[in-house]
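Only one protein chain is missing from this complex, and each of the others stays in its spot.
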Amino acid sequence: MQLGMIGLGRMGGNIVRRLTRAGHECVVFDQNPATVKSLVGDRIHGGSNLPDLVKRLAKPRTVWVMLPAGEITEQTVNELGSLLEKGDTIIDGGNAFFHDDVRRARAMKDKGIHYIDCGTSGGVWGLERGYCLMIGGEKEVVDRLDPIFGALAPGTGSIERTPGREKRDPRVERGYLYCGPSGAGRFVKMVHNGIEYGIMQAYAEGFEIMQKAASKEVPAERRYQLDLADIAEVWRRGSVISSWLLDLTAMSLAQDPTLANFSGVVEDSGEGRWTVNAAVEEAVPADVLSAALYARFRSRDPHATANKLLSAMRHAFGGHIEPK
Amino acid sequence: MQLGMIGLGRMGGNIVRRLTRAGHECVVFDQNPATVKSLVGDRIHGGSNLPDLVKRLAKPRTVWVMLPAGEITEQTVNELGSLLEKGDTIIDGGNAFFHDDVRRARAMKDKGIHYIDCGTSGGVWGLERGYCLMIGGEKEVVDRLDPIFGALAPGTGSIERTPGREKRDPRVERGYLYCGPSGAGRFVKMVHNGIEYGIMQAYAEGFEIMQKAASKEVPAERRYQLDLADIAEVWRRGSVISSWLLDLTAMSLAQDPTLANFSGVVEDSGEGRWTVNAAVEEAVPADVLSAALYARFRSRDPHATANKLLSAMRHAFGGHIEPK
Amino acid sequence: MQLGMIGLGRMGGNIVRRLTRAGHECVVFDQNPATVKSLVGDRIHGGSNLPDLVKRLAKPRTVWVMLPAGEITEQTVNELGSLLEKGDTIIDGGNAFFHDDVRRARAMKDKGIHYIDCGTSGGVWGLERGYCLMIGGEKEVVDRLDPIFGALAPGTGSIERTPGREKRDPRVERGYLYCGPSGAGRFVKMVHNGIEYGIMQAYAEGFEIMQKAASKEVPAERRYQLDLADIAEVWRRGSVISSWLLDLTAMSLAQDPTLANFSGVVEDSGEGRWTVNAAVEEAVPADVLSAALYARFRSRDPHATANKLLSAMRHAFGGHIEPK
Partner (left out) sequence: MQLGMIGLGRMGGNIVRRLTRAGHECVVFDQNPATVKSLVGDRIHGGSNLPDLVKRLAKPRTVWVMLPAGEITEQTVNELGSLLEKGDTIIDGGNAFFHDDVRRARAMKDKGIHYIDCGTSGGVWGLERGYCLMIGGEKEVVDRLDPIFGALAPGTGSIERTPGREKRDPRVERGYLYCGPSGAGRFVKMVHNGIEYGIMQAYAEGFEIMQKAASKEVPAERRYQLDLADIAEVWRRGSVISSWLLDLTAMSLAQDPTLANFSGVVEDSGEGRWTVNAAVEEAVPADVLSAALYARFRSRDPHATANKLLSAMRHAFGGHIEPK
């Protein structure tokens, strides 16, 4: 099949590569012309701007938008809305807020344009490992684009099959899922990332407990000098908590056992926040997912007003003076 | 009555002052002789060391220990155990761990010495406001020492009476409570402090949400420049969250509206930790009390291993580079 | 002054009473005619519907809306928008979401109608104790309505003055505060309630730790039978955690020491959720406020999917069978 791709960053570029390796054809655009140029090749054609990209696609067109959430995605979808025609399809593969998908899909529907939200997990490994796809929108459109999704997904590979799935949709085992109407794919991807934050924080806390087992707050006879890299490695083997994130942890610790390359300031990219908001809206107690998000907030402003106020109160009632 | 006092810091010195103002007599000791000297006066006699202090007291003696939790309290109680005699009483008024009270009381009992644990709240305000006392140990001994506790407690003052307490022990309304056997007083004081951490953190988070209401993460039309000092003040009047800690907050913010005097590094002094441990032992979900404690931990080591590991994982799966 | 009041529930009715006691005049409406009838009296006139209420007010009119957040408030404000005239004022005193205030104020402004958001704390005690008011909107309008706000607020009363406020607006010490433009008053009230949840949960956890100190999970020598009612009472006196919520706790426990009247299912009324959403938007770590909210969610669906999934995993990896 033929696909237009807008946005050739870490994700967009590799998606194009994986698609064309599978025999599909892509027309690509990025605001940086050099990026476009470096990608053009077998089955990959460059567009010089959005109208040009659209012009180069055969009808019904499919254009994948892979840009940062927010203003730039909004503008691009709107511009595509005026360039595309009835029967064409926009796939947004970025990390938008699912409310925005619902809104955009409705706006595009008024013009006869299909809008598909496709949560895309896999990061920098997706080119080789394949992308886990969570897809929302009109089912018929998603079915029609099956070759695209199937090519991007990992396939069954060597992962053991789950018993009891015999009568279920086999595509799921190949790594892509139609989740439901507009926003459903992105919603599932959002929760995926929320869980990701929680799992990461669980490992992070555990490894810090092990690292500080040697600290002076602990009585001498129970202090341990533990080798975090070895521990991460051994847990990959037969333990209950083996995971892909643990594989990456073992890799990072093998290369940099004290994590000296990292500052301890951690960003978040939106989905963790939206997951908390969704939990609050649904009255789901999301203690772990929230705590994981807040730990990142704290890393970025550790000596914020809240903490100063604690010290102010401590000084006021007890005369306590904090260390600097 | 007569009382020996060991430890003349912010708490011990004022306890002696409040007791002697009420007509009691004190023999005092501190490892700093200048502190002893400065306190000696009407009804206050200095002891030059523990044996001397004990010698100056009439039998049955009562000695109040008001020292930091830990080694120094342990040593002092042990030394008193060898200096005091059958029928004498040790009151520990500090912030010990209640397990230690249980153990010490048992050790002293073997020598015929009574051991009373007296959780003492009130901070630097206790001299004028009175101390809230939570007392554990043998009931007869606590009853015998009633004049001491009654003099230290705030009394009924102008605080409105709680309906329905007519048939209950009136001493409670004067601000002191016999809580139960050894350790019970300290346990109640420990939980008091655990709650204190939780309440402080609730205010701290709320005030930070108001302070950051003007931040750029918020869309312009909903940004507010709020006056934290005025807000603290208005909440003292008729709101559901009026409290003594809020009074102190209003005072601190009136003097230093941006809390510029404080670094944002916050210490903890043991009781918050023990409260969490008690909760865990009893299988009580203490989410708020734990979170309040952890916020202080984070303030002291914000860029710890845990956060670095998050960044390492983010880099490994997504190529993300954190800001420094 | 003259005020129209729409909604005569626990809050609205008492606000009318307090205002008219202070010499103001009210025209009132409630969807339940019996409620209107029972309130009508000295300086209180009934309106038979919204148009009638509006007709009975002299220009420029002021109408206070005191209804549950949501659809009913939305409709009422909209209807008032078509009944009122340029220069009239709507005060919304309920617990709306502050985004809605921003939106409504803008819509009313287009018609020349002023819209004031007035966060109102005090609950069933407000009639006697006064209401703490947090006010947002156009400053000139708020200043013009000062007699209304001043009459509702508690006044300085016997509460000790905060040092350092000499040069600040004295109205704050009487219990009402102009917080800023539209939504600012409600925002402050929202955070007030968020803090309220946190403080309540801090006490709740602490009291449960004390109640379960007698549980069998604790070794026998450290089990305590603590009297929660007495403890709440003693903490009112000289302790660091004395507060109005503690006064109420002492009252509740004196009447019902085992809290047998309560089911342990706890509702939330919106503000706690919005506070968490605001924290997330501003990147403020609100661990305590979130945990307090989630504890309520859990009380309403304790054996939800999340917990079942934990059991499913425990069974899958360890063969564990949970108790029923």
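In order of appearance the chains are A, B and C, and numbering begins at 1 in each one.
The criterion applied here is as follows: a residue touches a chain if its C-beta (ideal position, glycine included) is under 8 Å from a C-beta of that chain, and two chains touch if they have at least 3 such contacts.
Predicted, not measured: the structure shown is a model, and the values here were computed from it.
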Options A:R56, A:R144 or A:H192, residue touching the unrepresented chain: A:H192
Candidates A:D30, A:E208 or A:D268 - the one touching the absent chain: A:E208
Touch list for chain A against the chain that is not drawn: 98-99, 102, 121-123, 126, 129-134, 153-160, 162-165, 168-169, 172-177, 179-181, 183-184, 187-188, 191-199, 201-203, 205-206, 208-210, 212-213, 215, 217-218, 221-222, 224-227, 229-231, 233-247, 250-251, 254-255, 275, 278-279, 281-289, 291-292, 294-295
Touch list for chain C against the chain that is not drawn: 10, 123-125, 200-201, 203-205, 207-208, 211-212, 244-245, 248-249, 251-253, 256, 259, 261-267, 287, 291, 295-296, 298-299, 302-320, 322-324
Missing-partner contacts on chain B, residue numbers: 240, 268, 273, 276-277, 280-281, 283-287, 290-291, 293-295, 297-298, 300-301, 304, 306, 317
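Simple rule for what comes next: only the chains that are shown with their structure count from here on.
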Chain closest to the assembly centre - both centres taken as Cα means: C
Whole-Å separation of chain centres (CA-atom averages), chain B against chain C: 31
Approximate Å spacing (C-alpha centroids) for the pair chain A, chain C: 38
Per-residue overlap in chain A, given as positions that touch at least 2 other chains: 287, 291, 295, 298, 304, 306, 317
